[in-house]
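Reviewing the structure listed below.
One chain of protein is taken out of this complex; the other chains stay put.
The first chain written gets the first letter, and so on, giving A and B; residue counts start at 1 in each chain.
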Amino acid sequence: MSADTIESRRAWLLSERPASRMQARLGRAYVAWRRFSANRLAFLGLLIIISLLVIAALAGVLAPYSPTFGDLKGSRLLAPCAEHWFGTDDLGRDILSRILYGSRWTLYVVILVAVIAAPVGLLVGTVAGYAGGWIDAVLMRVTDIFLAFPKLILALAFVAALGPGIENAVLAIAITSWPPYARIARAETLTVRNSDYIKAVQLMGASPFRIVLRHIMPLCISSLIVRVTLDMAGIILTAAGLGFLGLGAQPPLPEWGTMIASGRRFVLDQWWVAGAPGFAILIVSLGFNLLGDGLRDALDPRSGDQ
Amino acid sequence: MSGRTLLDVDDLRVTFPTRTGLIEAVRGVSFSLGRERLGIVGESGSGKSQTGRAIMGLTPPQARISASKLAFDGVDLLAASPRERRALRGKRIAMILQDPKYSLDPVMSIGRQIVETLRTHEKVGKAEARDRALAMLEAVQIRDPARVFDLHPHEVSGGMGQRAMIAMMLIAGPEMMIADEPTSALDVTVQLDVLGILDRLVSERGMGLIFISHDLRLVSSFCDRVIVMFAGKVVEQLKASELSQAQHPYTRGLLNCMPRIGFERHPLPVLDRKAEWAA
Partner (left out) sequence: MTAAITVDGLEVIFDRFRALKGVSLEVNSGESFGLVGESGSGKSTLLRAIAGLAPVASGSITVNGKKLGARRDKAFYREVQMVFQDPYGSLHPRQTVDRLLQEPLAIHGFADGEKRIQRALDEVGLGNGFRFRYSHQLSGGQRQRVAIARALILEPSILLLDEPTSALDASVQAEVLNLLEEVRRRRKLTFLMVSHDLAIITHMCERLMVMQSGKAVESLSAAQLVGHRVTEDYTRNLLRASEGFVRTG
């Protein structure tokens, strides 16, 4: 592609007079992208998350060994070497392979939690904020009750009730992580509900349902995306914590928290068994945090209007 | 009327760097001010407020200011150190902004703010400062100065707040005052009261006043001289009394496009902006 066509495409994207719905939308996305990619750390975060996605998708190809079956005879607790880059664990399984496969479980947890918790929080928050009165009072008191418990303890209680396993861990984390989103969505709703542009839609005869869904929610979404991204690290850690306590993923699933738990016994002599999954958690959490920070700058509704 | 020149501005330029390049908010403005009322009129984006801020030294730090001359009573403002400029500000040059709510400290009583202002510029005792603050509140026609003295800014009306602001600005006895849309947030009747106060103080104390506004008709009824700005430039300078003989089509357009009681014009004449005015 020559420099000229790139230049003309950029001009098309940044046009002050978009000619179609599509161009307007793309132009807006492009401006956000430019702001985002100008931030190097955020870009690094994005790269980490993309690598995580790629690794999860191609784990079967990338992993040199099976994640669940090890060579019990010849390769128990080997230190990192040419054949086993991250060493092996007590059952002779290759740790690198287990970490590569484990990325699938990490993504599984993170995505499911986000998909369950964020919409619930958004709905509760916007409805409470827009309706006001007793609806607001009831919804917010429920939110307060959830917020009153430490997240991990509440998740523990739920897992204890539902039984251990990664699905129940996801459910428990989702149940405990929506209240902050509801808070954010409600706060945003309160600032916009009395604005003239919402009044104008009321004067069109729009139903409250339509106003919340089509006019208020889109305004709350960007701050929610930022918050969810920043929370991803916490979700991974909570999932790992539940796994570590034996209440999340069950062996032999190669979930990172469970792997740390089983490596705990030899942490002094064979540090790599617990260290490698710990390092993986660290990198991915860092990636989500950097990405979240970058998104906050790129999607900030205040600077977004410039 | 003018006597000695207080402020001399020659080829003042204010430039803001932005993501897309440099934006010139003020492009070569020149005028001088004596002990008189000078109006600067223009629409939004004309650079009128940035001119006032540049003189006051309140331009945002990322902006660049240049001028072949910017002197207040012989002091070169561009060469002055930040400390010297701070000393000038408040003591010899004062500024009133559009909304007193943003310029007054919300957690300090009005009286205390006036006293503080006075005591930063003059060595006076507490009791004397209080007396002078009360006298100043009375001078801006606040009926019950002792009561207003103890009120906080949110407890008074817009008109009262603006009077308090004027009192605070005048307490140190400045020689020049810059008023940026001082009455635009006020009701019409209150607006005239505030202007009356300003007018009296200017003529009694022999201050120089720069009155920045979008309202050409109001400015011409209040000021001695009017500068009309468009796109960062001065398009016309004239005596307020000779406004009806304005030469520049922009000035005439601004004057004509406002509805007037008793002059039926349907439709109203609109301003046809010409590119060459900004050149």
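As a convention for this text, a contact is a pair of C-beta atoms (placed from the backbone, for glycine too) under 8 Å apart; a residue touches a chain by one contact, two chains touch by 3 or more.
Treat the numbers as computed from the prediction; the structure is a model and nothing was measured.
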**Request:** Using the touch definition up top, pick the residue from B:Leu22, B:Val188 or B:Ala275 that touches the left-out chain.
**Result:** B:Val188
**Prompt:** Going by the touch rule given at the top, which residues of chain B touch the chain that is not shown?
**Reply:** 43-44, 158, 187-192, 195-196, 199, 214-218, 220-222, 253-254, 257-262, 264, 266-271, 273
**Fill in**
Against the hidden chain, chain A presents residues 16-21, 23-24, 28, 195-197, 199-206, 210, 214-215, 218-219, 301, 304-306
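Note that only the chains that are shown with their structure count from here on.
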**Prompt:** What is the distance in Å between the mean C-alpha positions of chain A and chain B?
**Reply:** 52
